[in-house]
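In this view, the complex is presented without one of its protein chains, the others remaining in place.
Chain naming follows the written order as A and B, and within any one chain the residues start at number 1.
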Amino acid sequence: MNTTEIGYNSKIEGNVVHTRIDNAVSWFRKNSIWPMPMGLACCGIELMAAGASRYDISRFGSEVMRFSPRQSDVMIVAGTVTYKMAIAVRRIYEQMPEPKWVIAMGACASSGGMYRSYATLQGVDRILPVDVYVSGCPPRPEALLEALMKLQDKISKELHIKDKKPARDRGLVLS
Amino acid sequence: MAELKNIEISDSAVRSAEALDELQDLQGEKMTLNMGPSHPATHGVLRLSLELDGEIISKADPEIGYLHRGDEKIAENMTYNQFIPYTDRLDYLAPLANNVAYALAVEKLLGVDDKLPERCKFIRVICCELARVSAHLLGLGAFAMDVGALTVFLHTFNEREKIYNLIEALTGARFTTTYTRIGGLSRDLPEGWTEELSKFTKEVSEAIEEADKLLTRNKIFIDRTKGVGVITREEAIDFGLTGPNLRGSNIEYDLRKAHPYLVYDQLDFDIPYGEVGDCYDRYLIRMEEMRQSVRILDQCIAKLPNGPVNLDDGKIVMPHKQKVLSSMEELIHQFMLVTQGQNAPAGEVYFGAENPKGELGFYIFSKGGGVPHRMKIRAPSFVNLSILSHKLPGHMMSDIVAILGSLDFVMGECDR
Partner (left out) sequence: MTAKQLAKKIQSQFKEITSDPVEFRDELTIDIADAKQISVVCHFAKEHLDFDYLVDLCSIDNDDETPRWTVVYHIYSYKHFKHLRLKVHVSEEDSKLPTVTNVWRTANWHEREVFDMMGIDFIGHPDLRRILMWEGYPYHPLRKDFPLAGKSSDMPDVAFTDPVPLEGGPFVTSPGNKDSADREPRVRNPE
């Protein structure tokens, strides 16, 4: 068996990419964020519009709307969260596997919005950690896509290896 | 054209009843199943507590209120104009129609509903019908998606985007429109808008026929809907159903014909109504209503008169900004409207409008002044859903999505 191929081989140049495992994992992750569409109110319609033909969320790898929390990565809270719904939202969030993210879509989910009343939770961030807030009542589908890109940026900077230390700090990379 | 073949399909309710007979001796323990509040077929946050006997529902208890935001309480703390944005978010599939219904209710209280300028009335009819088409398109798409035909949803959403473009040009927002004001509209039609609208009516007619081809004679769709969820005439009236759900049960009643408001008495349109009252009938009615709405839109474009869109009454409609800055009287009117609102007389009115989902009514109890003492919103979805606990038992588990889709409800309106 010939073992000299380990060194430089001009035949496979361009077909092999060297990268760090962290970067590779974030690249995989950020291009297939499956949403859990928590369509609660009006924003849910814009969420549907973002998924439908014109705005086509699948360009960002997020067309796989999973109504089962166990199969999803990002929860898009679209709409007014009432106190009656709050525990259910929280329960669904807890059923999502790690790593998981949350987008608060619209004024109601971000802050309670125009519903300052006895029945409305004043922002979903009181019960969940939110990664991206989208303004608007409701936000346009473009705004949701922008939020998705923001989240992709965030994911690409996250560290995924167990001890959460950059490779540089662990002395594995020289330069 | 070749003659269409009549397709005979046995009644699926009968089939499930037969299945029930066969299962009698196999019946064992009943299972409790919780459907929702986050479930794709519940169109929002409806929750159903079901008791199942095998696949057959023996008890259903709808649980609502997951989107109760306190609209009626908020209304008591606001002047009449300030509440208009909240009406957008009742039936958020047809905000323009809600705006119109609310404005008409308050105008009835103020006693000016018959003094509105003609142009305003025509534009409001256009708003209502545009909203009806857009709501039915979504209702239809979601219904078809629930019973397994995703394609229709993508087609209808394409048309909805065109409606959104029109609405955006008209009001500045895609669907939280806040377009009407008490005594008029926030602005007149933009230039060239009616041409765009007539272009759209042609396109949407084609799209409706396309959806019709995809569904109306589709074997799977017919199988899932025909004979399922039959609501009899008596049940429909007893449970207070309104809109397409009422008309599906062989009752020819539409507020636009029975108690014409705006200019519906000058327009030529038909009211479709069903025979059996099953899911398929309700589907057919929505299809036909869209065609009729397109007809109304075309007539409105042809008949649209020129003139002002707002009532000429400084105590009700906000004066033009230019005049506020230059004239004392208008300045006072503007100040009074902003600080106190319209000075409504003491009294009570109920106004119901034929919305896409049914009769949307506003009951306003006023003790005088700019704020209602009590405002009750009679939401069609709330009433239409109350039939579920009566209707679902006896059906198969998989029929639930068909029945829910055909009832076409919106939780924002149901819970308020």
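Annotations for the structure displayed:
Methods note: contacts are C-beta pairs under 8 Å (C-beta built on N, C-alpha and C of every residue); 3 or more make two chains touch, one makes a residue touch a chain.
All values reported here derive from a predicted model rather than from experimental measurement.
When the full complex is taken into account, the listed residue touching the unshown chain is A:87, out of A:21, A:87 or A:149. In the complete complex, the residue from B:35, B:50 or B:74 that touches the missing chain is B:74. Between the chain not shown and the residues B:43, B:89, B:108 or B:286, the one that touches is B:108.
Mapped onto chain A, the footprint of the missing chain covers residues 83-84, 86-87, 112, 114, 116-120, 122.
Interface with the hidden chain, as seen from chain B, comprises residues 64-65, 68, 70, 72-74, 76-79, 82, 108-109, 111, 237-240, 251, 253, 258-259, 339-341, 347-350, 352, 359, 361, 363, 365, 369-371, 373-374, 376, 378, 382-383, 385-386, 390, 415-416.
By our rule, only the chains that are shown with their structure count from here on.
Per-chain CA centroids place chain A at a distance of 34 Å from chain B. Those residues of chain B whose C-beta lies close enough to touch chain A in the complex are 37-40, 44-45, 65-70, 73-74, 85-86, 88-89, 92-93, 138, 153-154, 157-158, 160-161, 164, 174-176, 411-412. Residues 38-42, 44-46, 48-49, 52-54, 67, 79-80, 82, 84-85, 88-89, 92, 114-115, 117-120, 137-138, 140 of chain A are the ones that touch chain B when the two sit in their complex.
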